[in-house]
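Complex shown without one protein chain; remaining protein chains in place.
Read from first to last, the chains carry the letters A and B; within each, the first residue is number 1.
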Amino acid sequence: MEKTKSFNVKKFMSDNAIILLVLALAIFTGLTTDNFFTGRNFSNLFINMSPRFIIACGVSGCLITKGTDLSAGRQVGLAACLAAMMLQDITYAARMLPWFPDIPWFAALLIVMVIMGIIGAINGCVIAFLKVPPFIATLGMQTIVYGACQIITNNQPLGGFKKSYSNVALGSLGGFPFLAIFAVIVGVYFLFLYNKTRHGKYMYAIGGNESAAQVAGVNVTATIIRIYLLAGMMYGLAGFLVGAKAGGASTATGFGYELEAIAACTIGGVSANGGVGRVSGILVGVLVFEALKICLQFLGVDPAYTFVAQGLVIIIAVALDLRKYLAKK
Amino acid sequence: MSEYRLEMNGVVKTFPGVKALDHAQLKLRPGTVHALMGENGAGKSTLMKCMFGIYHMDEGEVIYEGQKVDINGPLDALNRGIAMVHQELQPIPERSIGENIYVGRYPVKRLGPIVTIDHDKMYEDAARVLKEVHLNYDPKAKLGTLSVSQMQLVEIAKAVSADCKVLILDEPTSSLTAAEVEALFTIVNELREKGVSIVYISHKMDEILRISDEVTIMRDGQYVGTWSAKELTTDFIITKMVGRELSNLYPKRENVPGEAVFEVEDFTSINPKSFRHATFNVRKGEILGVAGLVGAQRTELMEGLFGLRCHSAGRIIYKGKELKIDQPQDAIRNGIALLTEDRRATGILGVLSIADNVSIASLSQYLIGGIMLDDGKIEKLVRDNVAKLSIKTPSSKTQIQSLSGGNQQKVLISRWLANSPDVFIMDEPTRGIDVGAKYEIYCIIAELAKQGKSIIMISSEMSELIGMADRIMVMCDGRVTGFIDGKDANQENIMALATQFE
Partner (left out) sequence: MDGEKQPQKRERRDKSELNAFENLYENFRNVPLKYLDIFIGLCVAALVLVIALGVMNR
């Protein structure tokens, strides 16, 4: 049936405008610089994408239910600091917690994810029970988490990780970087969760029409809490990986990640008006956003200009989404 | 200048999925009361909103005092002398009566370059206008201190204050007491003598026949005809409104009501102004109609039973077992379904597919291993329902918001049927649905009753209740005021119970 439809060039252009723009930029970069289209560069791209994709998956549930999570970036920072505190090398002189036992990295990962899950659940409870707008609730949480992070780290940067922790980021399995494997597992999990479970269907229903979902017997409160809880756990995982990759963590880690994640989701077709969004779209969104950054880096553009460009891409993404919404009716 | 003050010709207005107006027309003579009649969804309000510039018409023209005009919006209409008292009021309760009357067109005074509102003049004028419509209110009092019906009269005063030549009254008496209706009629008569053309929209036959000079009837957005009120009888109006003989309008029912299965005792809202002490039962295989005026709290009562609203007292007993319902999930688990009144706001999940919309309330039935949803089973459920209820849709992946109202309603009915409920509450099941689809919905309701399900059907169309219900429960102002057997029910005895205010 679809085959008979004539290919609408204009619609295709406006639906994929940002992807096409970044593609054009990538081609331009490839032609004017050396070493752009190399395996090493692509591997670098995927490693950069991995934690951001995990964060974007976490925040996507909030966006689909017409919410948002502004505390994502700071939660990533807190998670990185917590992981760093637990996984400093036992022989490192400036250990922040000298009394802390030497635990394996996956135990630390579990602890971090549980703690961040609790923070996420608090977000969810405030939003679902107290009916605080998600924008406000998570803005408050953002500031609280930042403060908490400063308190527990004494505002000191953390370094001197044990080898096994650094290896989580640097190592690879059969040519695949560990980071990418984490991202793939998360992607598959979200794919399953969003399309094959009640939780996913309820999430889309709440985003589509919350009152109607309630009438249809959807437990709105529980679903929203689960969404924010899961989001928190994803920030925990991402923070753990970001720390490992950077080889250090500080209170500044994760700054601005929430906006990048929200922007990536929007580029990938997760509508800020709720009810719409696919995992594949989120992946494309993250890819586009990271590709933009790498291109500008290759072109030698000053980071200050890069920020302006990123901001413009976010605005264009939302405007296009809005246009799609308005044109439909 | 023509003999008409205002003419609307060939008005066409389409909303997504519905042709609300299809070459409708209306011709108003000066100094007459012109009743506009039609069933719910016939397009009366839409036509008025087109005249008033709230909606932009797709086709058609408005000729006002002999000239073709293009009315851009309510303020433009008001400046031209066309005023409207809405069904839904838009008052500002925290401001004074005078300000509410003059909002948007305050009298001003100038002190050099500074323009300020002339409060003295405003309140003087307001007092004069209020007197004109026989209202003894202090124009400086807050509007919020008045009752809803008093606010409605203030709205009329607002229209009068604009020295209007055309006044539209959209269901003006729906919330008025008998005495207030008399006061309103006095005002209407005075305005008519002054030469104002009044459009009077109402469902109440006796009012129409009493107050109006001419009657225009609409059906399904189309113009049926205009008659002089003197020649008309109630039966003639109903026949013209529904477009066929009443006997063919509803399917033959073959349900046999059995023993009472669903009982409600002394059900009372936590809100003292809402439903209270509601006691009734529904029998197996029975269609219980629920009648009442706007504000009778019928919807609230049903939402209370379904766990959407809190109650302070009362028991719900199903087959001798008391149910505890605090939230919709409890009701659904106990085999109760609720088709809500406002499909768009609380029914459809607009951006989601038909498959998602059908399956959302019964997802737990399609699990594999307690976690994974079985897409095959869901697809089968959708296919079965699409065939059984003849839902017209290109595919199960289609967004529900692109379907017509009738098909949306059928999707929602199949959502609940997937849970095989025993008690099915339907709140205005045919609102905003075209006539053909209405008949199909009636057939579905009759079939469900025949299968032994208990149906509670709220409707504001009395003919629908009389035609479909085995028994009619009437509510007024939050209380159940009586029951009428379906065979004995008529407009008069329903209205008598529906207006039994305390």
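A few remarks follow.
Throughout what follows, a contact is a pair of C-beta atoms (placed from the backbone, for glycine too) under 8 Å apart; a residue touches a chain by one contact, two chains touch by 3 or more.
Everything numeric in this text was worked out from a predicted model, so none of it was measured.
In the complete complex, the residue from A:I136, A:I151, A:V188 or A:A252 that touches the missing chain is A:I136.
Only one residue in the set B:P172, B:G432, B:G467 or B:G486 touches the chain that does not appear here, and it is B:G432.
If you put the missing chain back, the residues of subunit A touching it would be 17, 21, 25, 66-68, 127, 131, 133-136, 210-211, 214, 272-274, 296, 299-302, 305-306, 308-309, 312-313, 315-316, 319-320, 322-323, 325-327.
Note that only the chains that are shown with their structure count from here on.
One finds 46 Å separating the Cα centroids of subunit A and subunit B.
On the side of subunit B, the complex with subunit A involves touching residues 16, 306, 308, 327-329, 331-332, 338, 340, 345-352, 356, 359-361, 363-364, 367, 371-373, 375, 415. Considering their complex, residues 192, 196-198, 201-202, 204-205, 207-209, 211-219, 274-276, 329 of subunit A touch subunit B.
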